[in-house]
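Supplied in structure tokens, the structure appears directly below.
Here the complex is missing one protein chain, while the rest keep their positions.
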Amino acid sequence: MSLIEIPVGPQHPALHEPIMLRVRADGERVVDVQVVTGYNHRGAEKLGERNTWSKDIFLYSRVCGICNTVHAQTYTQGVEAIGGIEVPPRAQYLRTLIMELERVHSHILIAAVMAEVVGFDSLFMLMMRDREPVMMLKELITGNRVLSDYYVLGGVRRDIDDVKKDKILKVLERVEERVKYYKKVFQEDFTISRRLRGVGVVKPADAIRSSLVGPTLRGSGVKSDVRADDPYAAYGEIPFNVITYSEGDSLSRMLVRFDETLESIEIIRYVLNHLPQGPITIKTAVRVLPPGEAYSRVEAPRGELFYHIVSRGGDKPYRVKVRTPSFHNIINGVIAYREANIADVPVILTSFDPCISCTERVLIIDEKSGSVKSLRLKDLSKGWLGGS
Amino acid sequence: MVSAKIIKYSPWLLHFNTGACNGCDIEVLAALTPYYDPERFGVRLAPNPRHADVMVVTGAVTKKAGERLKRLYDQMPQPKFVVAVGACAISGGIFSGSYSVLSGADKVVPVSMYVPGCPPRPEAILYGIVKLLSKLDGGRDE
Partner (left out) sequence: MSKVLDFLRSLGLTQLESKQPRRYVFEVSADRLREVIAGLIRVNENLYVSAISGVDYVSEGFIEVNYCLWVVDEKLMVILKVRVPRESPKIPTIYDLIPGALNSELEVYDLLGVVLEGNDRLRRGFLVPSEVASQGLFPLRKDFKV
């Protein structure tokens, strides 16, 4: 049995938290996968206790840059629930707009990364190119490409006018066209099919029992989406479809994201065409909150994001607990590697849309000869075990 | 000692995330795509530390990642430089003072260039790298 250890040196461009996977394999077949964490632990929950309620919006947005607006949403909606703060309708719609734009950029990003993982470099570059206009739209609305810092307690910071609205609609037309094309590539390309179809199958009951969430859960046919089941922001008023695919393999998980991206574009159109008039924020800023607790859930691009917020009165939180979707998907998702080959490991991992920095190197320790070889994750993904 | 000038026209990057929110990382990634055309500067990603010239560090440097950072830096051959991208890599950013964070890449490795921002734009990141390279014209050895 050779023990393969995938260490963390996050050198892969699509970055997320550094994490280590310990893969134990018998020849090519994966026998066991363990996840070693701790590299990205920054102590955000503890830090939050010493900031004021408003300051913490900035802190919690930075738990994840890729999905910072959903973090801001989950945090602020929890605080607003404790404080009985009613957010004006226009702000709810604008919040929905920015969250859906974030979903679009995030889904295109992981699809591009998947293309890279299976060796399709040019597809990766093309998708990254077609993602850039979405980042530009985020900057148009919030003033920044990535970290929006758009939320305040009781509203949002900036408004949009008709000029911006028209620009958004125009740019999204082209993005939609490209996403449809990329979806087709994923469905029809021979290489992608071979690498993703039937790989890393997760049955619906296992997915639920292991707390898998988001497209990972919906790719196993479970119809569960926080926007539909536990509506927040403006989702209660917006018609949209919850996307599921029943095969439970890596391809299903990717296809869920493509369809969700197209669905997001529709939601954005609805939001823009039905934007309520009115203020974008409450009149007086709230500094002190009454005692209370909130259990806040939001559908982040990667799945259900959860915050538990405790107030004991005063201007600072007593406790903020953050549970990201990747905490479940990556750590509990080890069940998906059961029947896989070594080369499938990066594909399955990427299909979960991990918030982890993909590692670059793999150490192969041959227990018999004691030799240690070092390979790139990309080479591993191509099934090459290297010469001696 | 090898002159640092030799890397000036083809700097290969090693990107290391030491515990970041990924905001900087996706902008580093974006900077490496044709939209920003990094290859006109000869900039590209190195396959492993031993081929890298410039290490791009993001993140506030968690204690666990800090050990890795040092190891990676040591594995790079001379001449080598470190660019700290983003507020967290410069000083810990908003996570400065946390029990699990070292608050800045220069607590672990020598940093030659700081690119501020939260996150900095891809253009800013490329500019930081190019500026570092232009400093090498003086033939500075490291």
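Order as written gives the chain letters A and B; numbering starts at 1 within each chain.
Just so it is clear, a residue touches a chain if its C-beta (ideal position, glycine included) is under 8 Å from a C-beta of that chain, and two chains touch if they have at least 3 such contacts.
Computed from a predicted model, the values in this text were never measured in an experiment.
Listed residues A:T76, A:S210, A:S250 or A:T281: the one in touch with the omitted chain is A:S210.
Among A:I98, A:L137, A:V222 or A:L349, only A:V222 touches the chain left out of the display. Note on the undisplayed chain: of the listed residues A:F58, A:F240 or A:Y318, the one touching it is A:Y318. By the touch criterion stated above, the residues of subunit A touching the omitted chain are 37-38, 41, 43, 45-47, 50, 81-82, 84, 205, 208-212, 222, 224, 229-230, 292, 294-295, 297, 304, 306, 308, 310, 318-319, 321, 323, 327-328, 331-332. Taking the complete complex into account, residues 62-64, 97-100 of subunit B touch the chain not shown.
Criterion: only the chains that are shown with their structure count from here on.
Spacing of subunit A relative to subunit B, judged by their CA centroids, is 25 angstrom.
Residues of subunit B touching subunit A in their complex: 14-30, 32-35, 45-49, 58-60, 62, 64-65, 68, 72, 93-95, 97-101, 118-119, 121.
Put simply, subunit A touches subunit B in their complex at residues 8-11, 13-18, 38-44, 46-47, 58-59, 62-66, 68, 109, 125, 128-129, 132, 135, 145-147, 355, 357, 360-361, 374, 376.
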